[in-house]
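Everything below concerns the one structure shown next.
Just one protein chain is left out here, and the rest sit where they should.
For chain A:
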Amino acid sequence: MIHSLFLVNSSGDIFLEKHWKSVVSRSVCDYFFEAQERASEPENVPPVIPTPHHYLISVLRHRIYFVAVIQSEVPPLFVIEFLHRVVDTFQDYFGVCTEAAIKDNVVVVYELLEEMLDNGFPLATESNILKELIKPPTILRTVVNTITGSTNVGEQLPTGQLSVVPWRRTGVKYTNNEAYFDVVEEIDAIIDKSGSTITAEIQGVIDACVKLTGMPDLTLSFMNPRLLDDVSFHPCVRFKRWEAERILSFIPPDGNFRLLSYHVSSQNLVAIPVYVKHNITFREGSSQGRFELTLGPKQTMGKGVEAVLVSSQLPRGVLNTNLNPTQGTYTFDPVTKLLSWDVGKINPQKLPSLKGSMSLQAGASKPDENPTINIQFKIQQSALSGLKVNRLDMYGEKYKPFKGIKYMTKAGKFQALLSN
C-alpha cells in the first residue's frame, strides 16, 4: 500500500520523509517536481503521477504537498483520503499544519505517522486513539517535560484500540458532563444581475464537542429530518437506525468530532439571506466610471446579518476608485485591483451602500471583463435550511449531562454577478 511519504513545501524542498517499508530514494520526487514545474498553478499538479517503478499520489493542503509513494495497485482514493486524514490529525495536534509547525514537532509527527500506518496499511487513524498513544504538545507540557524529563508518549497502553467502539477511548471521566452540538451551514450561491438565483446550495455540518463520562449512548432527533436526504456520517452513527427511524443513534467519540455533514441542493428551495443592488458603468471614451452598491437583508428569519465583507476584483482598466461607504471601511488595491469593503452588521432601517467614481486608464477601450462580487456574512442562531434538532437523549449512564445546541449560517462561495 503506502510505501513512503514525502512532505514538499511550495519552493520544492523535501522537508520530511517517512518510510514504512524499505527506503525509497527521495530522487523519486524528481518526477513530482517535473509535474510541479509544468503546472501553471500549484493546484494543477496531477494528484496521481506514474513513474517507471512507483506511483506518486499527492494532496495539497496549506501549501504543503503530501506525496505518497505507491508501488502497486491500490485505490487512489484510499491514499488520498488517508493523506487528508494525516493533515487533519496534524491540524488537530498542532493547531495549524504549516511547515514550521511540522518541523518544530518533528518527533511527534514521526510518532504519529508510525502509529497511523503499519507496513503501509492504516492502523490507527481515529483522533481519540492517537491522543491516547501520543499526547498533543502544549506549551505547559513542553515546559514540564524539559524540566522533569517526562514524555509525550502516553504511559498507559492504548486500550482504545481494543475497544468495541474503536473511536472512543475508555475510562473517560469528567466532573462536568456536557455535550454541545453546532449546526453550521454554509450557503454557496450565484445571483445574477436581476437578483434571481442561478444556483444555490447549502453545505451543512453538525460538529460536536462531547465531554461525557463512561460509555454514553446518545440519540439525536430532528423536527424535520426529511431535509437530510444527502448525508454522510461519522462511523459511530448507526446506519440502520437512521434508515428506519431517521434518528441519529451513536456512542460518541470523546472530545471534538464531526457527527455528520449534509447537503441541501437547489432542488429544494434555498432561501437567499441578502440581496445586492448595484450599478457599475463604464462609458466609452470617458476616463470615469460610476460605481454604486447597496446591500440589504432578504430572507433571514428575523435574525441579523453580521460580519458582512464584500470583495470584488475590478477590471484591469480601473486605475483607482473614489468611493464613499455609508458604514464600515473600504480599501482598493490599485496593483491587484481588489476592492474590499468591510461592512459589519446590516441595519435594515439604514441599508449600507458604497457609491462613487472610478478612474479608468485614459484612452483605453471600455473594459470587457465583468466583475463579480463575493460576499461573506454570518447569521447567528439560525440554520438557513430550517433544520432543527428536536431532542437529545442519553442512555447507558446515570448522570444528567448539560446539553447545548447552537445554529449558525455562513456564506460559502456567495457571488453576485454584475454582468449586464
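By our rule, a residue touches a chain if its C-beta (ideal position, glycine included) is under 8 Å from a C-beta of that chain, and two chains touch if they have at least 3 such contacts; residues count from 1.
Rule of thumb we're sticking to: contacts and distances are computed from a predicted model.
Colleague: Considering only the chain that is not displayed, what protein name does its UniProt record carry among "Cytochrome c oxidase assembly protein COX11, mitochondrial", "Nucleolar protein 8", "AP-3 complex subunit beta" or "Vacuolar protein sorting-associated protein 33A"?
Modeller: Result for the unshown chain: "AP-3 complex subunit beta".
Colleague: If the hidden chain were put back, which of A:178, A:230, A:306 or A:333 would touch it?
Modeller: Per the contact definition at the top, the residue touching the missing chain is A:230.
Colleague: Which of A:72, A:194, A:324 or A:349 touches the chain that is not shown?
Modeller: A:72
Colleague: Where does chain A touch the missing chain, residue by residue?
Modeller: Residue positions of chain A that touch the missing chain: 1, 14-19, 21-23, 26, 40-41, 43-44, 46-48, 50, 55, 58-61, 70-78, 80-82, 84, 106-107, 109-111, 114, 118-119, 121-123, 125, 149, 151-155, 157-159, 161-162, 164-166, 199, 203, 215, 217, 230-235, 238-244, 249, 251, 258, 260-261, 263, 266, 395-396.
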